[in-house]
Every structure is written in structure tokens, then in C-alpha cells.
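First, the structure itself, so that you have it in front of you.
Every protein chain except one is present and positioned as in the full complex.
Naming follows writing order (A, B and C), and every chain is counted from residue 1.
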């Protein structure tokens, strides 16, 4: 299935991510980019703590990481901005404050609706949470890739202009 | 159905919420508490922004609000701490930065597994998002209510000690 | 919010439902139709059983009832066919074989994406399951209401013709 031909570079995706204040606050760093999806990491910050007595990361932060990993996995393969339609997170274990790794993977690319999944592991590789979501593609190409796409007619064309 | 007899007060729930750094960072304020659930509000802060170009609140913040509204709706009716098992959020409209109201409502109280739902509206009452989740009850009573529960034998007994 | 002005009748919705073999096999009967949503019931059949030892209704049947209650709640308010984008079901209690009641309620009507929720109770009114889903509206009006809608210019116009 050659339909994932288009791909953002790590630097392009980091630039897209850094445009948005909540991403910067979380400290999202792009670590990998490939045909099997994207990898992100965060170092953690004290405000991530949700359960002070246990020093556990808040479920809202975990869900936020699933959201960005899925959403940017879609963007990385399409070059179009997305908005989240729905997001589902399953919490497998409590996460201590520290490095978290998040991988995101495109499951299905539709005309406008795309589906992706994510996994979160801690610094030891232990699975913390996993999830999935549907994302609606904007018709607008990301400004970071607009120039490149104009040069390359094999870019993110599959989003149908209705 | 008289099974929601126990209920935290607004002050007790606010104290539980303020123990946790991410809640404090989000600025969660308890506004209502009743047999039909709980109400929370946040004023918003610049770091909530997820889409800088549109000045829209990040989906991760929206999911975090669904998580806390559902989780605290369970706690408010049980007096026990909870951990999130799974969380589902549907995003209906983009939210501008500003006041957001979140209501949380217990759907089902089980022996250890509880289900709750939430709705988020903006300052004009427009529905932004809604969602639901399952929450596992700890056997430990919240310290904020331990004294009250010892005096009242009709407290959060329904969590079976297996 | 007067945006739910359009509504199928019970007979129209029953006709829409009876066009589809799996609905007929399940024995879906429309019981109520109003501004707060739709009501369906099934009497149950032996093939519904998922756990023979316990004589419990299969989770797939429960999910199917959430799907139809949500999807037809959208159709009843729009007059357009829908396809399910995603479906989430929470299972609160096992259901014995017998009458099940399902209510479906529109949460959000969008341009093409709609969200609805459902609750399933048994013959004694005990909550069995609840859930929600997103549904994509077809541009085609249901044939059952096409004639009525032509006469009434206030019909299901809100679906934008892009």
C-alpha cells in the first residue's frame, strides 16, 4: 500500500508542534519519523502531577499525549492540519514523573476523516497507556510544507476538493 | 433511587482538587454540587492554546476537563479516591480562550468500577465537547471526609471489602 | 435552541428501521419519539445469548442497540441517512434475556458530523449499559420523508450542500 508516500521531516513536524503554546508547555520533542509512525517524548514538569500523594502524572496529561501523537501522526502523513473528532484513552498503569515516550501511528486515511492510534511508555519502556482517535483533515496544507508540496505534485493530494 | 445519599460539600471537593498540581495549574473551581452532579469552571490561561493561528483551546485541555469532571463526580458521590480506567471525549466545536464550564454526572456506581459523563460549555452556554469514562474506586476513603464518615455510619459503605 | 424543529414520526422511523435486515432480526420497535430523543424496545430472542452458563445477553447485541439508538436519534432529527463514524459502549451490568429498552438522544448536530448518546435499561428499569457515537450525515434525505420535506421548506436544511 503506497499511500503513505508523503511524510513530514522531523524538523518540519517540530516546527508545526512549536507553533502551539500547550505543546511547548508540555515540552513535546519529536524523536522519530518513519513509515510506521512518529515518536515524541516529554521530560515532564512538576505541574504534570495529578495525584500529589502518589506523585503520579495526571490522566489529562496522558490523554493530551495520546491526542498529539495521533493527531501529528495524521498530519505527518497528509501535510494537512487536523482537528480532533473524538479521542479515547485507556490507562494501564500510573506514570511517575519523568520521561514519557509516545508513538503515534496512522490506522486509516480517509477522504476527510482519519484514524490513528498511540502508545505511551515510561523511561523503562513500560506501557502506561494507549488510545486512538478520529481526526478531520483541514483542506489547508500546513504552511511549513506548502512550498515543498507545490514543487512535488505527488504531495498530499488525496484530500478531495469537493 | 436513594443510592446517592453521600455527598461531598463544595469546600471538601475543592480541597481534594487543590491537593493536585495539574488541577491548580488549570485553575479548577468547584461551582455547584448536587444530586444531579458537580459543576466546575476554569478561566483559561494562555498556555491552554493549542492552535495558535485560531487561538483555540487544545484538545488535551478539553479531555483533561472531561477527566476531572467525571472523576470528581464519582468521588463526590462515594468519598473514595478514583483512578481513570478509560476516557472518551467527543469534540463538537472549537473553544476560544475564556471561561469554560464543565459538568460531571455519575451514570453508574458499581462495586469498584464507576461510570460518569461530562459536558463542557463556553461562557455563552454553547456546547464545546462531551464525554465519559470509567473510574476504579480505591478502597481508601478521602482524608477530607474520613472524620465525617466515621461519625456517620451511612457513609460510603457500598464499596465492598472483598 | 429551536434547531430540532424537524422530527420523524414513529411510523416513519419504524419504516426506516424495517428496511434493514439486522434491525428486523433484532426485533426493534419504536416506542417513543419526542424532543428529548427516541425510544426503542426489543423483546429478545434466544440467539441474543452470549454467555450460555449465565444466560446473559451478548455484548455485541448491547453495542448494536447503542448504535441504532444513537444513529436513529440523529436521523429522527435530521431526516438524512447516517453512517457510524465511531461507537463507544460502557457495560454496567449483565442483562438477562427479556425486554430491553433503549433511548437515544442527539447531543450535537453539526454540519455533517453529529453526536448522540444512548441508555439501555431492562424490563425493571435497571440500567444495563450506556454509550455514545459520532455519525456522518448523508446528503440524501430519507425517502420516507422526501415528500414531506418538499412541502415544508423548514425541513432538514441545515446540512450544508458544499
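Assorted remarks:
Everything that follows uses one rule, which is that a residue touches a chain if its C-beta (ideal position, glycine included) is under 8 Å from a C-beta of that chain, and two chains touch if they have at least 3 such contacts.
Please read these numbers as outputs of a predicted model, since none were measured by experiment.
Hidden chain, full complex: it touches shown chains A, B, C. Summary of contacts with the chain left out: across A:56, A:101 or A:132, the touching residue is A:132.
Checked against the full complex, the one of A:82, A:95 or A:115 touching the unshown chain is A:115.
Touching the omitted chain from chain A are residues 88, 90, 92-93, 107-108, 110, 115, 117, 127, 130, 132, 134. On the side of chain C, the interface with the absent chain consists of residues 19-23, 25-26, 46-53, 58-61, 63-65, 67-68, 71, 83-91, 94, using the contact rule stated above. Listed here are the chain B residues that touch the chain not shown: 85-86, 88, 113, 134, 136, 162.
Everything that follows uses one rule, which is that only the chains that are shown with their structure count from here on.
With centres taken as mean Cα positions, chain C sits 33 Å from chain A.
Chain B and chain C have Cα centroids separated by 28 Å.
For the pair chain A and chain B, the distance between mean C-alpha positions equals 26 Å. Under the contact definition stated at the top, the residues of chain A that touch 2 or more other chains are 85-86, 88.
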